[in-house]
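All protein chains but one are shown in place.
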Amino acid sequence: MIDTNGNNPLMPYLGRLVEVKDMAPEIKLFRVELLNGGREAFASYRPGQFAFVSAFGIGEAPFGLASTPQRGGTLEFAVQRLGSVTTGLHELGEGDIVGVRGPMGNWFPMEAFRHKDLLVLGGGIGGAPLRPVIQTVLDNRPDYGHLTILWAARHPSLLIFRDEYAVWRATPDTELHLTVDQPDPDWDQHVGLITDLLEELAPSPKNTIAITCGPPIMIYYVDQVLRKLGFAPEQSYVTLEARMHCGIGKCGRCNLGDKLICVDGPVFSMAEAGDLLESFL
Amino acid sequence: MDVITSGALASWLDRLAAESTLIAPRSVEGVLLYRPVTSSADIARDFTRPVLSIKEFFFPATERLLTIEKTGQTITLQQTLPEGKQVIFGVRPCDARGMKVMDALFIETSPADTYYASRRENTTLIGLACKEMGESCFCTSIGGTPDDHRDMDIMLTEVEGGYAVQAVTSKGKALLEGVPLQERPGHLPKQVITASFPFPETAYWPLRFNDAYWEQMSERCLSCRICAYVCPTCRCFDIRDEPLAVGKDQYERIRCWDSCAGEAYRRIAGGHNPRAAKGQRLRNRFFCKFYYYPQQYGPLACTGCGRCVDACPVNIDITEVMSHLAEVEA
Amino acid sequence: MYEPKIIAFLCTWCSYTGADLAGTSRLKTPWNVRAVRVPCSGRVSPELVMRAFDQGADGVLVLGCHIGECHYDSGNHRTAKRIPVLHSLMTFAGLEPERLRLDWVSASEGDRFARIVNEFTEAVRALGPSQWRHVNSLPSVELPNTAPQEVKEAGVGG
Partner (left out) sequence: MPYTDEIQAKARELLSRGQTACVIGYEAGPRGRVRPAFIYSPDDAGRLVWNRGCTHNLTTYLCQKLRPHGHNGSKPGRVAIVVKPCDSRAINVLLAENQFSRDQVYIIGVTCDGIVEGAGFKSITEGPLQKRCQQCSEHVPVIYDVLIGQPAPSGKTSGEDKDLARLEAMSPVERAEFWLSQFDRCIRCYACRQACPMCNCPTCLYERDDSLWVGAGIRVDEKRTFHLGRAYHLAGRCVGCDECERVCPMQIPIGLLNRKLAKEMQTMFGFRAGVAPVPSPITTILNGEGS
């Protein structure tokens, strides 16, 4: 499951930034072309997995993989500038070298989701690891049922992957709902929390899988609404985040009770998440 | 039994110090620590246990993982693996057990940690059985004994005029080659067991997770890291890059000890901290020792060495926690 | 001849302008001094001074406005109290006292700036290289006790 660089799992592969794109204020999309041996390791990573990206000289941090190998050999990461590593990454440009370790963690069981309707809920930068889920459905459209995407951000400018919405919307059997907390004058879509939007849409739990990623507090409240709508915990998946330093189950940092987010997660069904001794909140 | 005389032991140790790095208990400005020694004369013999365990010779407080050099847009990484043989003399059974506990995580759980594994490979442990249990020792409550030889390469037990020698592993046998041993009749002296604390079953711990007890018992915790750093099994770490030379584009990626008792341990870049309360952090420590670690990697992450009991500035006592849980369980 | 590395923290209103004046007046000042321009000598926190020594400075000079002339009224009052305390702490920890100096230079005192800088440089030169950074600490550039195991090349030029 964890592919490592040679024999040393802490040694990163090198990758070159082939594209750095501003997605929103303080959020950039990095596209990385792997240089040494890493291509093999990342040949068949899955939606939901993550990798450590190094800004050399500053450090490394985990990021959800925002791409799928089916769409080409480059890796994509959406990075919000928050701490020292993300700041270091934001200072890099096309042609610069970064380090990549991975792919790490488990993934969304996309095979098990076949022929089911999917409800994808992304909040802010938390939408990034859900993009591979959306892409997988779009690229294998007949295999999946109806796809409903609820995409939220604090402000319209903070919505990520905006240039892809048209394609998502144009795909048959796919709908996209946007919502923001603080609209600007041009905003003509839903205003409010993602939970408000979810309650208004009230999707049926029948033959449906819900997939959520966002801040812990959002995951908590989305789960409450999903339960109210009749979603069983087994029908609901989340991807969790934590501070971590190794990604391979050694550094002890990311445990939730006796589970480690880096190797037992980051993807959990709400049934599994509910069984965790320690709350992710 | 095979016996090495005190004199023969001294010359053997002097030879080992000359041939490889010999690490042994030594007084450093009044503090007993495992430190490299050049002469057997510097080695302390009469002690309960040094302040720090032997883990720092496998999992150092700070170690370099790799070096990074930037030249224009080119990056050169160089892996820096530890080298050289080391022998640790005077290892107590609790510390040797600690290494077995760490092996379960760093070696036996895939992927193996290259740095730890190579140090482990290059190190031989010469144990010294405890003559008696220290005031805060409780290895016997946790499956060990003061003369447990199982986790050593060589075990020494003090007898009249010298030490009884057990070669436990092939690494140990190899190290003993050419060492003069006397065949002596009789058996190893029996050890005195003085401490026995009730030990709550692993399966019982989750039932106590939400107890108010954790908040109460942790109120006096200072959130320092002594308990984790003196512990022979605590292994949490942080990784970061630091500049190597002023004004040059050279960096090292280092790994350093960390502790779940520290306030920022779980805080993420956005500021969210799921373990902001002391009670949550200390609960994590005890659950890690007795529940999480066994669930994740197998062995209990406590060897009963009692270091945390003696070093805690505010007397947070792991045996008191065990006793409390056992009492609630009963 | 041994050339010491000297870091001078100069208040932008007085001392930095004083240094400028020394330059435009073509007064001779040693090149050893690396000037760090700060908004006020009160900005020179003890961490800055310690970091300078940690990173290999042989001497640190803090220059501010004369007391009563601070652009911010009392910024230099704090300097006047803090730097002497830091001086005594660092001396107690083993730094030669001559390596840290606090003084005042106004915008019109180009000659005074030149004199102080020359005096200080000579005093530090006489002491020789600072042992503060290097004593007992790992060498910083060589890779100690380790051998190159594997070299990975990015394979792309800058």
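Letters A, B and C name the chains as they come in the text, with residue numbers starting at 1 for each one.
Quick note on the criterion: a contact is a pair of C-beta atoms (placed from the backbone, for glycine too) under 8 Å apart; a residue touches a chain by one contact, two chains touch by 3 or more.
Remember, it's a predicted structure, so these values are computed and weren't measured experimentally.
Though it is not drawn, the left-out chain touches A, B, C in the full complex.
Although one chain is not drawn, the whole complex shows that of B:Ser11, B:Thr62 or B:Thr169 it is B:Thr62 that touches it. Only one residue from B:Ile226, B:Cys260, B:Cys302 or B:Leu325 touches the chain missing from this view: B:Ile226.
On the side of chain B, touch with the chain left out of the figure occurs at residues 28-31, 33, 51-52, 61-62, 136, 216, 219-220, 222-226, 229-230, 238, 240, 242, 254, 256-257, 259, 262-264, 269, 309-311, 313-315, 317, 319-320, 323. Residues of chain C that touch the chain left out of view are 46-47, 50-51, 54, 67, 74, 77-78, 80-82, 84-86, 88-97, 131-133, 135-138.
Chain A residues in contact with the hidden partner, per the touch definition given at the top, are 83-84, 87.
Note that in this section only the chains that are shown with their structure count from here on.
The distance from the centre of chain A to the centre of chain B, each centre being the mean of the chain's C-alpha atoms, comes to 38 Å.
Put simply, the C-alpha centre of chain A and that of chain C have 48 angstrom between them. We define each chain's centre as the mean of its Cα atoms; on that basis chain B and chain C are separated by 43 Å.
Along chain A, residues 11, 14, 95, 97 each make contact with two or more other chains.
The multi-chain contact residues of chain C, meaning those touching 2 or more other chains, are 150, 152-154, 156. Those residues of chain B whose C-beta lies close enough to touch chain A in the complex are 65-66, 68, 70, 73-75, 77, 79, 105-106, 109-115, 206, 209, 235-241, 243, 249, 251, 253, 255, 258, 260, 265-270, 272, 274, 284, 287-288, 291-292, 295-296. Remark: chain A residues 2, 4, 7-12, 14, 54, 56-61, 82-83, 86, 95-97, 99, 215-216, 241-243, 245-246, 248-253, 255, 257-258, 260, 277-281 touch chain B in the complex.
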